[in-house]
Each structure stands twice: as C-alpha cells, then as structure tokens.
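Worksheet for the structure shown next.
As you look at this complex, bear in mind that one protein chain is not there, while each of the others sits in place.
Order as written gives the chain letters A and B; numbering starts at 1 within each chain.
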Amino acid sequence: MTTVTATEKVIEPVVRRGSEPRRRSDVGRVLTQVFMIVITLAWITPILFALYVALRPIEETNRDGYVSLADRLTLANFTNAWRQSEMWTFFLNSVYITVPAVILTLLLASMVAFVVARLNFKFNIAMLILFTAGNLLPQQVIITPLYRLYLAIPLPGFLSESGLLYNSIFGLIVINVSFQLGFCVFVLSNYMKTIPPEIDEAAIVDGASLWTRYRRLTLPLCRPALAALATLLTTWIYNDFFWAITLISTGNRRPITSALANLQGQFVANQNMIAAAALIAAIPTLVVFVLLQKQFIRGLALGATKG
Amino acid sequence: MSDSFSRRSALRRLGGAAVLAVTPGALLAACSSGDQGGGAPSGSGSGGGNPTGPITFGSNYSDAAPKDAFAALTQAASTKTGVQVTINTVDHNTFQNNISSYLQGTPDDLATWFAGYRLQFFAAQNLLEPIDDVWEKIGGNFNDATKSLSKGIDGKYYLVPIYNYPWVVFYNKSVFQQRGYTVPKDWDAFIALCKQMQTDGLIPLAFAEKDGWPALGTFDILNLRINGYEYHIKLMKHEVPWTDKGVTAVFDKWRELMPYLQNGANGRIWQDAAKALENKQAGMMFQGSNQVAANYAEANLADLDFFPYPVINSEHGQDYMDAPTDGFMLPKKAKNKDAAKKILEYLGTADAESTFLKTDHWDVGVANGLVAPTYNEIQKKSVQAISDCKAVAQFMDRDTVPDMATAMIKLIQGFIDNPAPATVEALQKSAEDQAKTIFTT
Partner (left out) sequence: MVATTDRVTGPPAAPRRRRWRGARTLSTRDKWVLAGLLGIPLLLDLAFVWIPALGSVLLSFTKWTGVGSISLQPCGSRPTLPGIPEPGCVYGVQNYNQAFTVYPDFWPAVLHNAIWLLVFIVLATPLGMLLAVIIDRGIRGSRIYQSVLFLPVMLSLALIGIIWELIYSPNYGLLNSIIGRTSNENLIDWLGDPNLNLWAILVEATWRQAGYVMVLYLAGLKALDPALREAALVDGANAWQSFWRVTFPVLKPINIVILVVTVIESLRAFDLVYISSKGNVLNGLELLSVLVTQNIVGETQRIGFGSTLGVVLLVISLVPISIFLYQVFRKEART
C-alpha cells in the first residue's frame, strides 16, 4: 500500500538513532551527566523525604522532628491510612471517572485536531482559537454558571442517582472531557502539522476516505503525542479536586483526592499518615506513566511498522 | 497497538452516544438558567416524607475520633427513633466551603453546622427549615444563651446544638511546678510571666497563623477583655466602625504581646505550635480546647491544664470568652423532614450528648447540668470555665459575615509581619473600607 511506504520513508532513520552523537567530547559527556544527576537528585529529594516521614510513627516525629534518625521504620501509617479513609471506594470512583474521561478527551480532541490541522477550511483558525482559548479559562471562572447548569440538566436514573447531572459521576466525566478538550486540540493539531502532507496526498491518490485518513493514517503517527497527552490527562483528571468538590455533594461518590482531604481532618493532622495516604494515591498515575513511557519512547517507530 | 485502538473505538461508540443524548438538554437548560436562577431541581419537595426514614445525614466530622463519636451518636438515634440513618461524610473544609451550593443542590436530610451568625446567614436566605416544633419538645434541656444561639434573625429555631469548647490559655502543669510559675490573673502578671519564661529559655506563647483563623481568636479575646461582649457583637455586625479607637486599643495590647509570641507564625500550621507546647519548648498557648487537647498524645494529656485569659480591663474582668457551639440543621430541601425532626428531637437531649462525648475527650455538652460520666479533667474544667462567663462569643468567623473574617485574617497576618502603629492605622482603614462594601447594599 502506498500509505505504508510513505510512512516508512519518514520513519526509517529512527532505527539508527541513539548511535549518533559520537562527536561530543568526553568532557562534555561527563558534565552533562553531572548536571543531570544533580538536577535529578534535587527533584527527587523532597519526595523521598516525604516517604521517609511517612515511614515513621507520628509519636517519634512529634518528639524529634522530621529531620532526625529514625528509631524504627514502619508501614503502619500506610495500612492505617488505607483503612481509615476507605480508600478502595475512592480508588474505584477515580477509575470510573478517569478512564472514560481520558479516552473520550483524546478521541474528541484528535477528531477536531485532524480537521483543523490536516484539512484546509476557512473556519480552521477560528476553531483552533475557540478551543485553545477555552482552555485558558480558569476552572473557578466558569463554576457558578456550570453549577446551575448541572442542577438544571436531568439525567436518567441509571446514569445518576440524583436524577441530575449534578452529583453524578457521569457529570464529572462530562466536565473533565469538555474542559480538557481545548488543550488537547491545541497540542494535537500542532503535532499533526509536523506530519508531512505528502502522506495525505498519497492516501488521497489511493482513494482513501476521510475517515481512513483520520483513523488509519493520522492517529497512528500521533502516538508519541497521544501517549504524552494520555499521561498528562490521566494525572490531571485523576488528581482533580476542584470539579469533584464543587459538583459532587455525596462524600463517597467523590474521587481519591477527597479521600485524602478526609484524612486532613479539621483539628488533628497526622502529617505522617496523610503523607502515606497521598503516596498510596500516587501509585496509579505512576503505573500509567511507566506503561505509557514505553509507548512514548518507541511511539513513532511502532506506529510506522504497524500503521 | 491494534487492540488498544479497538478498545478505544468500542468506548468511543458508547461515549459518543451518551454525549449526544445529553447535549441538547444541556443547551436548553443553559438558555433558561439565567432567569430561573435558583430554580428548584426536581425531587426535593417541601415537608413530608416517610416518618420512619430512611434519612441521610451530611457530616463534616471527618477526623477519625469525632467520626467515631458521630457514628455512635447516629446509631443511638436510630435505635431510639426507629429511623434508619445513612451518614454522608465530607471533609470539614470542603463541607464548609461548599455549604451554599450544598444547601441549594441535593442536600442530605440533616447536616452538621455551627451556631451564631453563621447559622442566621443561611437561615435568612431561606436555605434552612425552621424547627420550632422540635424545640417545643427539647427546649427544657437548654439554657437561654444556648437557645438564642440556635435561633435565626426571625426568632425561629434553626439549630439543635450538641457541644461547645472554650478558647483558653493552655500550659503544662509540670513546667509550671518545676519553675515555680503561677497562673497570671491580670495583664501585668501575664507579661511578667512571659518575660520570665523568655529568660528561662522558653518560647512564652506558642503561636501559629498559617491556617488563618487561629489569630482571630487572639483578636477576639483581647477585644472581649478590653471592650467587652456588647462591643464585640456590634463590631462584628459593623455597627461600630473598624476605625474605632477600641480596635486600635486591641492592637496596641497585641503589640505588647508580640515579643513573646512564637516567631514565624504566618508560615506555621497550628499543629506545629501545639507540638512546641507538648514538647515543652513553649510555656503557654492560647487556642481552643478541641484543638490543643485533641492534638496531645494520650500520655501527655494528664499534664495539660489551662486558665482563662487574664484580666485586662477590670470593667469586664474575665466575663467573656469564645466558646464556639456546633450542632445540626435541617436543610430546606431535605427530602424526609418528618423523620429528620424525630432524629433532631433525640439529638437535643443530654443522653445524646453523653453518647457523643464517650469518644470525644475535648468538647463539652451544652444540655443543662450535663456532666458526662466520661469527662476528663480538661472537660470538667471547661464546663466550669464556660459557665463562669456572663456571655460567650462564637468566634470571629462565626459572629460576622465570613467575607469580613477573611479580610481580617489577611490584615492580621500583615500586623504579625509588622506590628508597627502605622500598620495598624492602615489596617483599620482597609478593614473599614472592605466592611463598607461587604455590609452595605
């Protein structure tokens, strides 16, 4: 097929990458390594310190402060946090919200991006600005009218116990998708512009339909961007607390972020345990990142061979 | 790759259909939402419901200990009334911040809340249901002060109280014994004690203000000691201007105190200040008992003691203090009001309070003459300290419009940064300017 050959032509040199920068001097290489190691250490220290605190009993840190040698390390804070906050329920809520929202956002955004980046219409610029600018709005600015809107939109009972978009997980998915769309359209359309137009030309010669050009040609080539966006979207939507606290009023329908808030408490703050809970809550995003990182790094090459 | 895409397309079909089904309604509603404003959504009628429940109970008792106490309380209420209760716990801060949209949305049948202006504010906006019929039955359990705290501006009842707690000066008995300190009765003795502590290498007063509200307590108590309760209430209602010299006097006294307050307060969470007291690095700390005592390790609790804030103006002596009261309210949009009222009738009894206080060792009940069998020394002393007062205030963020309290938090933090007379002058002017926009229509 013409499409495959066209893609391969672009992709082929990737295989050779990695063996290329032989020219750099050893000094340069060492300096780069030192720089990266210093930065990396600086970046991870705060996180490791939180982990250290989470592994210590609060009685000990209250007495000796956080910066002290530990008498003993224990997982008690982690197990207590898990139990006390009924984290499992909230985990599931987060999954129900995040998975559909990320997939829908990427899908819808890639559709718009395809039209504005790969086709030539007069309204393209206006479209792009409409979506991109929509992303500039801070959440707080639209929440009041949105709240009224959510109270006014009825939903069938199987989607929402309250019978409204308000206080339903479905409603939370809708707003997360709508709100993240703008950014993804913007980023994806810019990536799509870096794909050589010859690929489309070849496809058109082949008589490919619009759908085929979107689905079979453009999407596979956007894999690095899609993987990067999927990682970002997952962390944003998973970690969102704003929509959750303003549009959901039933405590146990809220996502993981509010389980953490439950642990913060009003008057007694067991920082060690909260740190433990927050670290547990971070695990899913780390998993997603590790999984997508592979896609992300090999993305383009894979897209070519299988596209 | 192909499998991930097919999964995606399956979900896409699902999601796409759902989205299509919803959006036309969304657009219609958007057009009409402007003039309808607070238009009631379906389902939440007025009154009625099944008198035996079930009901849901919105709770902001998210900390482990009060959460257990609250569960025990609703369990007892359920047993007594036959109404089944489901608790909907939301963390304290979120609950508070979203109260307005919570009450207008799909609220539970009952909810936890606070006494004072903070209650009246929402009652006057027609978001709460009056519960005079409940009070006909429980009225005898409470004194007049508690009754008036539970009423709205219209004179109707809106709250059933459960407990309160005093704002007092905490210290460790062992430190006072070892060093031979005595409890100061008046301002001069207080300052002298602070000086002594400083020479002894102690931080005289542990202090934290990162959370915003703790320093409001210091303002309140100085104001109550210097100007009295009437003045406090008038100031909170903006019947006295913030530029008044009574307010200047409060900050003048506070300036005298500044050298003895723990440094770096604006960046410290109050738990760290309580730690300084518990670890005996600090000599005293002025805050609410349900914070300091609740934060103490069980083993150290026996060493903790308190005294009411020293006398500054003999005209007012130690007649007043902040003793915030918490309780329960009935949202206007509750679905099952009859059952909710049955629960409230139980909650307004000494028996209910005792049940709650079994696991809560820092608050005290408000029913007449209640001495819960589980009271510890701090609680017993708290009851005494509160009943010694001629009147108790609720705390600045409960006695005035919350916007005003927010404005004051910021201004007071500025004062802590730089307690110069010029700061106070600018502060008072800014407070008054903001009060005018907040209070006048």
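Heads up, the rule we're going with is that a residue touches a chain if its C-beta (ideal position, glycine included) is under 8 Å from a C-beta of that chain, and two chains touch if they have at least 3 such contacts.
Here the structure is a predicted model, which means the values were calculated and not measured.
When the full complex is taken into account, the listed residue touching the unshown chain is A:141, out of A:73, A:92 or A:141. Touching the missing chain, out of B:67, B:151, B:225 or B:238, is residue B:238. In the complete complex, the hidden chain is touched by one of B:56, B:74 or B:98, namely B:98. Interface note for the absent chain: among B:67, B:151 or B:268, the touching residue is B:268. Residue in contact with the omitted chain (choice from A:55, A:87, A:169 or A:228): A:228.
For subunit B, the residues in touch with the chain missing from this view are 16, 19-20, 23, 26-27, 30, 33-39, 93, 96-101, 104, 117-118, 120-121, 124-127, 153, 203, 209-212, 237-239, 262-269, 272, 275-276, 281, 401-403, 406, 409-410, 413-414, 417, 430, 433-434, 437, 439, 441.
The set of subunit A residues touching the chain not shown comprises 10, 13-14, 16-18, 20-21, 23-24, 29, 32-33, 35-36, 39-40, 43-44, 46-47, 49-50, 53, 61, 65-67, 108-109, 111-112, 114-115, 118-121, 124-125, 127-138, 140-146, 148-149, 174-175, 177-179, 181-182, 185-187, 190-191, 193-198, 200-201, 204-205, 207, 209-211, 214, 224-225, 227-228, 231-232, 235, 238-239, 241, 246, 256-257, 260-261, 264, 271, 274-275, 278-279, 281-282, 285-286, 289-290, 293, 296-297, 299-300.
Simple rule for what comes next: only the chains that are shown with their structure count from here on.
On the side of subunit B, the complex with subunit A involves touching residues 1-2, 5, 8, 11-12, 15, 18-19, 22, 25-26, 29-30, 32-33, 36-37, 39, 41-43, 58, 60, 62-66, 88-94, 97-98, 101-102, 104-107, 269, 271, 275, 278-279, 290-291, 294-295, 297.
Per the touch definition, subunit A reaches subunit B in the complex via residues 59, 62-63, 84, 100, 103-104, 106-107, 145, 147-149, 151-155, 159, 162-167, 170, 174, 219-220, 223, 245-246, 249-252, 254, 258, 261-269, 271, 302-303, 306.
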